[in-house]
Structure formats: C-alpha cells, structure tokens
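Written below as structure tokens is the structure these notes are about.
Removed from the display is one protein chain of the complex; every other protein chain stays in position.
Labels run A and B following the written order; every chain starts at residue 1.
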Amino acid sequence: MIRYDYLKPSSLEEAIGLLKQYGGQAKLIAGGTDVMVDIRQKKYAPQVLISLRGIEGLSYIREEDGGLRIGALTTHRELEKSPLVRERLGALADAVDNLGSVQIRNVATIGGNICNAAPSADTAPPLLALGASVRIKGSEGERVLPLEEFFLGPGETALKDDEILVEFIIPSPPPNSASAYWKHTRRQAMDLPIIGVAMMLAVEKTEAPALKEAFGREAPLEELLGALDKSELVCQEVRLALGVAAPTPMRASKAEEFLRGKRVTQEALLQFGEIASSEATPRDTVRGAAWYRREMIKVLPKRLALKCLERILHKNQKEGGK
Amino acid sequence: MKEEFVNVGKPVPKKDAYEKAIGRATYIHDLKLPGMLYGKILYSRYPHARIVHIDTSKAEKLPGVKAVLTGYNIPEIRIGFYKDNTPLKKGKVYAMRDEVAAVAAIDPEIAEEALELIEVEYEPLPAVFDPEEAMKEDAPLIHEEHKTNVLRLPWKLVAGDVDEARKNSAYVVEDQFRVTRVTHCCMGTSGCVAVFDPQDNLTLYSITQIPYLAQRDFQEALKAMGLTGKKVRVIQTTIGGGFGSKLDTHCYEYIAILLAHRTRRPVKITFTREEEFKYTSPRQPAIIRIAQGCDREGKLTFRDVQMILDNGAHTSWGATTPSVMMMPISSLYKVPNVRYTAKCVYTNNTYCQAMRGYGNPQATFAIECSMDQLAEAAGIDPMEFRLMNANEPGEVTPQRFKISSCALKECIEAVGRMLNWKEKRGKRDGRGVGMASLIHVGGGARVYKSDGCGTIIKVDDFGKVDVFTGASDIGQGADTVIAQVVAEELGVRTEDVTVIDNDTDVCPWDVGVHASRTTFVACNSALGAARKVKAEILKLAALALAEPEDQLVMKDRVIYSKRNPEKKIELGKLLRGAHYTRRGKMIMAEYFYDPDNEMLDKEFKGNFSMAYAYGAHGVEVEVDKETGQVKILKYVAAHDVGKAINPMLLEGQIYGGAMMGIGYALTEQMIFQDGEMKNPNFLDYKILTAKDVPPMEAEIIEPWEEYGPYGAKGIGEPGCVPSAPAIANAIYDAIGVRIKDLPITPEKILAALKEKEKS
Partner (left out) sequence: MRKQISFLLNGEKVEVEVEPHWTLLYLLREVLELTGAKEGCGMGECGACTVIVNGKAVVSCLFPVMEVEGAEVWTVEGLAETSPGGLHPIQRAFIDNGAIQCGFCTPGMIMSAKALLDENPNPTEEEIKTAIEGNICRCTGYIQIIRAIEAAAKGGSDEGGVR
C-alpha cells in the first residue's frame, strides 16, 4: 500500500491553498473511484490526497437562464435520480444509467469523471453534445472554458496545478431538441464503452405522425427509418460527440456541418455517420479494434438520431403538442 | 419409484449458508495464526530467458523480512504429473508466470517492498507463443532436455474403421474450430497458510479440491526437503469457489511450505485479483479439426478428430484434458467409428489446469457445431438429427462406456418444446434457435487408481448424527446432500446431521472433488455407512421394543413397529440406553465406497464411470446485423440427473454452469501479447453480470439411476458444457454465419457478415 496523508479542507479557498502548498505532491480526490484505483496500480504515489467531499455547495443541479448548472461534486447517482436531468439532459441520463455500478455511482462524481479525462469517460460525450462549459476556480481567480478546450490528451486537462473544476454550465437547449447517448459495450453492466456516441438534435417542427406512430408501437429499426424518411424533418442544430474515438472525447464537427439544415433521412444519417467515422482516429486496443470502432461510428448515429426524435416527439406530446 | 421422502428430493437450504450469510465463514483470506508471516512471490519479467544472476541481499536486509528464497537456495522439488516444474525456477524462466523468488515478512507491505529490492539479471531468449509454430523444426526449445516441444503423451483413441466409414458415408463435413483461454474467476482468490510443528510435521490450511492427493504431493516435497516419516495435515477453510482450479498442487503452496520451514513460523500467501489472473492456470485452449459423416438416412457413420493443444511452458492437468475429450468424441450420440489424436505442445505461454468440464466444453463445441453442419448437408432438421442418433439406456459406446440410465432424447425434446423449435427454426431473419447436447460422467470417474470415498458415521446420545466424509464442499452443496441422504436413511431430519469434511486428520480418504463425482460417490459412501448404523440401531431397538427387526421403521427421530405403532422409542433414548450400561455399545460405522467403474485401458477404453449424465441446452438469439451484437432472448436447459436429491441446489448448478457457458461462448477471453496477460482484471475480462442474465428455464429429468444414491447422478460440470455450441448454432440459424472460434464477439460476427455480403 502506498502511504499518503489525507486532508479534508472545508472550503474551496482552503483546498486551493493546499494545492498551491503541496504542488505536484498532492492529488485531488472526490469520489475516489479513479484515484484510489490509480494509486493501487501505482500509476502515481501522492504524498497527500486533498478531499473535496468536505466542501459545501459543490453538489447541486439547478436551473439557470433556461439551462442547467451542475456542481462538480454531484454524484452520478444523484444525476441518475434527478427528474430535471432525465427530462432536460437525456444524453447525460443515458450515460449515468449505465456507468459502472450502483456502488460506484453512489460516490463517483461528474467532476471526477471529467477531470480523470479518460477517452472513455462516459459523461464526456453527453456534456460535449449538450454544449457544456466548465467553471474553474484557482488561486488566480475564476474562468469558464468550453468543454472542448478542457481535454488536452488522455488523462490530461487544462487545469493548472492549483485549479479546481467546480461547475458544469449547460446552456438552454434549442427548441424542439433532445439528446441521447449510446454506450457500446460487451456486457450489460460494469463496462467501459468500446465506443461512446452522444448526439443532440434539434428539428424545426414536431409534426411527424408516421414516425410518432412507429415509435409508439416500438417498430423495428428498418421501419423507424422508413417512417423517418417520410417525415420531412429538417435538422436545425446538431452536435455529435464521440468517446474512445480519439485521444480525447471529441466533437465530429465536419459531420455536424454536413447535417445542419438538411432533411433528416436514412441517407443523410448514413453519410453523417461516414463523415464522423472519417474524422475519428480510433486505435486498436485490448478493449476493441479500430476498424470495428470506425464501423460503429458509421452505423450508430442514425440510432441516436431516432432516439433524439423519439424524445422530442414524446416531449411535445407531454406538453400538449404544437 | 414414487416414494415420498422426508429429506431427499427437498429444497433443503445449504448447510453452511447461515454462517456465510452473516459474514462469519472463515475463508483462507480471513485466517490469522499467531506469529504468522506474509509471503509474496516475484514473477518473471520475460516469457523466455536465462537467469544470469539473482541478488537478494538488499531484500534480506529490509527490516521485517524473515526469509528470501530463490531456485538456488531451496532443495529440488519436481512437481506436476509430467514433473517438468519446480516451485521456484532455476537456470531459466519459461513463461511470464514463472515464480523466480519469494519473500516472507511480518506484513504484506514489507513483503511487497522486499520483492522490489530483489535484483534479477536475465538474458532473454527467443520465445514462441503459437503451438503450431512451436512444432516446427527451427522453433526455440522450451525444455531443452526434452529435445522436442511435443510432449510424450499417448492421446489416441480408435474404434472401428474411420477411413472406411468415411468412404461409405453419404454426407461428410469437415472443419476447424478454435477455443481460447478462459479462467475460473473464483470470487475467492488463491491462498494457503503453511505451518510446521516442532517435529517438522506440516499443516497446510488450504482451499484445495484434492486434500488427500495433496497430502501425497506434499509428502514428496517434504522428502525432497530431507524430512522423511513426517505427517502432512491438510485443513480446508471455507472455499471461495473451485471449478477445477484447485485440482493440482501449485507452486505457491510449495513456496509457502518452504518459507514456513525456513522461518519456523506460519506463512500465509494470498493472491490479489491481478495475480490470480496472471499467475494461475486457466482452461485448456485447443485447435480442433473434426470430420463427421452420416448415411443417407442420417445415421452417424464416423467421427474423426485431431487436436493441437497449447501446453504452455510447464504441465498441469490441461495436458490430460484429451482423456476426457475422448468421452463426447466417442460417446455423444451413437457413432460406430471413431478416431481421435491430440498433440500437446510446449510454448512460452501460461499452462493450463482443470476447469469445469475438463475438456468436455472444448470438444463439445466442435462436435455439436459440426453436427449442425452435417444435419444441413444431409437436409435434416438439427433436432431431428440429434434424436435420430441419440444414445439410449443399455448401449455400450465405442469407448466401452456402459450407458445405464439415459434420458438424452427426453432432454432434446424438452429443449425443443421450451424453445418452440418448429415455429422458430429456419427463418434467417436475424432471429434463430440452436441447440446442443452433452454427455458427462455422472457416476464417478476412475481418473486415478482409486475413485473411492470414505465415510465414518457416529450417532450421539441425543440422536444427532455426525458424518465424517472425505468429500469436499466447494460451494456446490456436497455437505448438504450427504446430510440429506443420511438423514433419510436414519429417519431423522437434515438439520440433525452434521457433516465434517475438511480435515485429513479426522476424515477418511477421498480422491477429490472433480468429475462431478461427489453426489454419486460421497452419498453412496455415506449411505453405506448409514446402512451399517441403521442395522445396529434396529438390532438394539428390536431388543428394546421386543419386536422383530423386519417390522421396525425409523422415522421422525423415532423407531417404531409397523404392526404395533405404539411400540416406539425415541432414537436418543435408545442410544443412551445402549451405552449407559455394562458392556455398552456406541453406534459408529465406516464405509469406503469405490464405484464399480474401470480405469481406461491402454487403448483408452473401459467403463470409466458407473453412470453417465446427459443433457441439452437450447438458445433463441437475436443478432444485430449492423453491430454484430448477440442478444439471448431465451436460454433453456434440460438435464438428465437421475434423481435430484436437492432440486434447489441442483438448479444452482445449472444456472451457474449456464452463465459460465454463455460467458465462454460470447464474452470471456484471456488476451495475451507475447506471453503476457493484458486483461488481468474484472473490467477487461468480461465475466457476466446480473444484468446479463437472459430469461432462463431449466427442466430436471429424473430417469432414476440404479447405481446412484437415491437414483442420483452428477451435475456439477454438465451445466457449462453445451452452451457455446448451442449459441453458435442459434447464431447460424439467425444470420447464416458460423463463427468457429470462441468467444463469438460482435467483431467476428460483423466481419463474417461483411465477408458473406462480398461473396
């Protein structure tokens, strides 16, 4: 066992002060499900762990300016149980539903997941697809960064030595939009994604009777796609984010550009997926082959688009239609 | 036989479930002895290298370190049935898992620190990781003194004339299948505690599945250590899973013994999960070529199988799996002509052990996939094809197995019914059904010269029964079924019977918990002793009640007369009366049961077991053609068990076996690169979780085995034997693509679908 001291500051200022004091000898710990494993595997041997769990006011989910603010110390379990997250942030709800296990979700935090910056971080593609930014506090003050700029490499973030990620800012979503996340795994629990795909899709109208009907009776994929083609829905806005497809979680911006303003059809979604696949740089790893990851990037986006549309139409249904 | 039993056939809770449920069972990890030291092992850094120099001086000087051992400061102890292994390696390392040095210290942290202070200088040698490569002329030799990488093992079985039969077959299929390394994943990792007494007698606290054979192995080790005429006592703690992983004695056990002797203190070695994955022996992989044929009507004519087994760098039971693979090859379905050869080849990979099924799942994968291929060639429905060729009671197979009870046809039909076979089969629309059968030994197995098990029973003054059995409980429920049959025989309740099964000083000999033999052999043994005890009790009762013995019944802890039921006496009272008197008697009996089965002869023929278990599994799958993912819509199993002594525990064996089999089929594999295991953890070794459980249905079929205790046969292994081929066959039915190497991953399916599209 590696020995370290364990400090539990009661305020952010105290925590930042400790970070400054210990420099590279200290490591921040929130839920601990990544840090404790890394220490056990001897990836690093800090002299001091600085716990964030004693700091009040870092764990919350609240509405602001039509969007949501999520405290970095919010656990995945709290996100899982939040009606607000489930209703507004479909992709994030999808991610936490299937992240680790209940035991892990009970202590692991969304801030920890993002700061660990693994290419496979399950909350990353959803947050990217939702257009999230991060608020960071350090000894030199506070700054806000788009999430795309936060990941610098596998395990590397834009945080300076004495900075702490404190909040996720999720902007108000476009009208008639929803998001979804697909975690492609080998088994149904306790798994990391072979590939992770998140999408936010906004369309210009919510009249799509054929599609609504097909969703209602849980029609197979082929039929759903057929109904989609009939529905003449135009993409107003789209964000597509991929995990385990590059050294960091990434946005497939070329694919997004392609789909914006176009009719959402099988054909378009196929091309959408192919462009995204060509933008990605997946590798061969123990967890999966690059060719297979590329194939999945091609075929999964249309399923995600359907999931988003199902949520848009269902929401519209709940809100009395338009 | 429609008898109403009180204990047998009932879902009696497992005897040790209570202490396990309240967290008070003592596993090897929980065991602490006064003065105990902690041992840790240093493993090789190369898959193949000369050991140039080992410097342990810094490690020895670390405060808290009590002993440091290497291959150079211990006596030579040759272990494994092929005698090609030693507890610590000297001169050379042959695989990444080779043990190079070991430390005993006052706590595990210091022991780990000491390992890092041991300096080993290696001279890497060229390595070979593929058995077919290793067979070539210019391949590096693993054990130079053997002059070849092919082991001298006699695996060859011939019955009838395969070549002739092939010529005369109407339909013939031939193909190659590959099965990979998977591992037991016992939730309790390996470990032991070794301690010597002042006279150099050894006690090993162990999780072994072979306490008495282990005694013998350790006696040999003591001899090599210059200790002759010493006693070896093996005490089993609660065992956190076996599945065959503990059917051999392992390097770490000898290391613990050597450290205990060197330090004169108890030494505990336990494995971390990473060590368990990297340094214990997995299931034997194989490359299997199989050809099968049938006549115009669909009757099987021949089966011709050749296998190449990657033996790894040393030899354990993996190399003997061919002796069990012969069983399905010769005796699953009626096949008059059979030929089988297997080559075991040294490589610088890890070496393999027994694992649930012991070669049967591997061979059955090839045989049952090939059966579907043959059925297709002959234009016969695969279920019909199996029924047509199914084994029947009373037949003698080409390996000279005498099949007594056999409900294979009923199992196949049950599976077909549960799956709705006729309706679901042949759609090729992304959904499909498939099935596969199994044969396994169910009435003991004469692997060793003895297949016996001893029991001693004593009944105390209060009518409580103590059963001392050589059998072991590894979680499967041996303790409970033994108690049930004894309770039934003696007219008491299962809770009145205590089973003691974990101490070689106290319990009689048993060959080990393998080959699904424990219910059959240990219960027959217990019944033998129980019948002797009963006879004694009836003699006493006849005197006490003044009634003839043949009128007496033992029931509900009471002995009463059938013709005069008011003439009765409570069991405890009878027994107290028997010994609280001059020339008193205590009721005790022993019985050593060695089943009337045969060791296989030089041609590997003989009635290996007294009874054979049969079964069939079926699966309905849905394949996502875009992603290659397989979803199991329904999984069904039908098992011919003779008689279910405890239906609840028996179901547990079927469900547990099936989930292990599904993992074998779809998700589990040990990934190696240059001899190093790359996924030594539960995240990347994909053992299935509760969320992966498919809708599952199991049917127990009880044709009553005449040689079995209350008609029972074995069930421990059959549950994981036919899963993989059933799933492979279902996938073929769903999408017309056959994956011939395990596991059947989405990548393989997608690649095969794309191949199919091209052509």
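Assume a residue touches a chain if its C-beta (ideal position, glycine included) is under 8 Å from a C-beta of that chain, and two chains touch if they have at least 3 such contacts.
Note that the structure is predicted; figures quoted are calculated from it, not measured.
For the chain left out of this panel, the touching residue among B:Lys20, B:His53 or B:Lys631 is B:Lys20. Residue B:Gly477 is the one among B:Gly477, B:Pro508 or B:Pro725 that touches the chain missing from this view. In the full complex, the hidden chain is touched by chain B at residues 11, 13-14, 16-18, 20-27, 29-30, 184-189, 238-243, 272-273, 474-477, 648-649, 651-652, 654-660, 681-683, 687, 689-691, 693, 696. Residues touching the missing chain, restricted to chain A, are 1-6, 8, 29, 32-33, 36-37, 40-41, 49, 51, 53, 77, 100-104, 106-107, 188-190 (touch as defined at the top).
Here is the rule we use: only the chains that are shown with their structure count from here on.
Residue ranges of chain B in contact with chain A, taken from their complex: 109, 626-627, 667, 671, 678-679, 682-684, 686, 688-692, 745-747, 750.
On the chain A side of its complex with chain B, the touching residues are 1, 184, 186-192, 286-289, 292, 295-296, 299-300.
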